[in-house]
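In this view, the complex is presented without one of its protein chains, the others remaining in place.
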Amino acid sequence: MSRTSLVARGVVTTAAMAIAFAAVGPSPLAAQTGTINATATVLQPITITGSNDLQFGNVFPGVNKTVDYTDATNAGKFTVGGDGGAQVAVSFTLPTDLNGPAGSTLPISTWTGYYNTTNSATSGGASFTPSATSFNTNLSGTTGSPGSLYVFLGATVTPAVNQTQGAYSNTVTMTVAYTGS
Amino acid sequence: MKLLRALSLVASLIPAALSAQGVLVAPTGIFIDPRTHGGSVELYNPGSDPVEVSISTAFGYPVTDSLGRVTLHMENAPASTVPSSASWIDAFPRRLVVPAHERRTVRLLARPPITLRDGEYWSRLVVEAKGGQIALQSPSDSMGLHVGLTLDVRTIVAVFYRVGHVSTGLTMTDARAHVAHDSVDVCASFTRHGNAAFLGALHVALSSGARTPATAVSVPLAVYYALAPCVAIPARSLAPGRYVAHLLVDTDRSDLQRTLLLPIAPLRDSVIVTVPSPR
Partner (left out) sequence: MRDSRHSITSRTLRSALLPLMILVCGAGSTHAKAPTVQVARVQDLTFGNVFPGVPITVPLTDSRAGQYTLVNGTGRALTVQLVFVLPSTLATGGGALMPVQFGPASAGFSATGSLGSMVPFDPSIPFTATIAAKTTARVFLGGTLQPTGGQAFGSYTATITLTAL
């Protein structure tokens, strides 16, 4: 080992230490760091919404009234959202009567329906007869992207000539079963 | 005139149609094991009014009809021989109100019999959401009727309880294809093996010899016992001629947590179908 190298090594080592200490020495505090994670899990959902009640509005005794599923204002409308292409079975619980004042009832029948992957009751979808027997279909799109399904409902009420005046109502239930799992 | 006045008075007392009512349910498949003894389902009300929700469990599984359409077979009183967990999985709470734009968590608690064998036990969670009742009022002197119906929604998702060693397998037979109206229906029969349902996907591609398929469709596939589904492939844009329908079954499902899927070796088959010239 040469003298030069020995000397140089000692000097360089000491100088490096001095410079290193000098570089950090004036700082009153040393930086301290802590790390956490932000976490989330995106779940695959299915959303069913009764978007529009089935409205017959004013009805006259003895005069039948039909709301067609193409009636944009008064037809019943359900919206289903979920994973694109998701497979669903759709069925209905339908009343045969609407309930009115003092126990009086108003018959409702001739249910009509239309389902579509776009928000249209006139084209691109398929008509069906709503019932407790399910039909199966797929939401729009492909898996991993949002999919949708629109279902439109119409029906006919047949008030008697001597139908008790007042308000009549009932409930339609649409059941959507996810059949992909 | 009197009638018109009465009817207009009725109309003035009738509120506008209720805003959208419904509920978001997630996930669509809930997996429970003895380690957790429970699971949860999340509800979210996307509407502007509170929604009343009731939860129940039932036994059911997907089946196909003679046309290959998948529906849900429900059994109110399942036999003791079927792997039903409907009677020993409870939801807490069973009834709740989800305020507008808020979310709630429903806990599922499993209380299985201690003699439970290894395997998978099934039930369906039924989530029923009722919006506000349509408010129809009329004055006593009204000569008319006012009529409306509210829409309730019911969502059914799957619950799986897995205990011990679970496995699944699948056999595909009777692959076939035919032209029906404006689509090509590709069908196959599936029989499940093992002690757990098969959850995966059926991919169907139509090719006419070109390197890329003329068209392709993927659908989820859930086989609990046996299933014979048909997949309709739109044929309007297909040129007349001879096509090969390639069927592939695998466990590629992006909507379910991968770690919960029971893998199998992919199944393949192919059949020939001829798309006729338009008449």
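Per-chain numbering from 1; labels A and B assigned in written order.
Convention: a contact is a pair of C-beta atoms (placed from the backbone, for glycine too) under 8 Å apart; a residue touches a chain by one contact, two chains touch by 3 or more.
For clarity, every value in this text was computed on a predicted model and none was experimentally measured.
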item: Touch partners, limited to displayed chains, of the chain removed from view; value: A, B
item: Chain not shown: contacting residue from A:38, A:102 or A:132; value: A:38
item: Residues of subunit B in contact with the chain not shown; value: 24, 26, 42, 44, 46, 103, 254-255, 257
item: Hidden partner chain, residues of subunit A it touches; value: 1, 3, 6-7, 10-11, 14-15, 17-18, 21-22, 24-45, 83, 144-146
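By our rule, only the chains that are shown with their structure count from here on.
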item: Centre-of-Cα separation between subunit B and subunit A, whole angstrom; value: 13
item: Subunit A residues within the subunit B interface of the complex; value: 43-61, 65, 76-79, 81-83, 85-87, 89, 95, 98, 100, 106, 108, 134-136, 138, 142-144, 155, 157, 159, 163, 165-181
item: Parts of subunit B lying in touch with subunit A, wherever the complex brings them together; value: 7, 10-11, 17-18, 20-29, 42, 44, 46-47, 60, 62, 69-72, 124, 128-131, 133-134, 136-138, 142-158, 199, 201, 218-222, 253-256
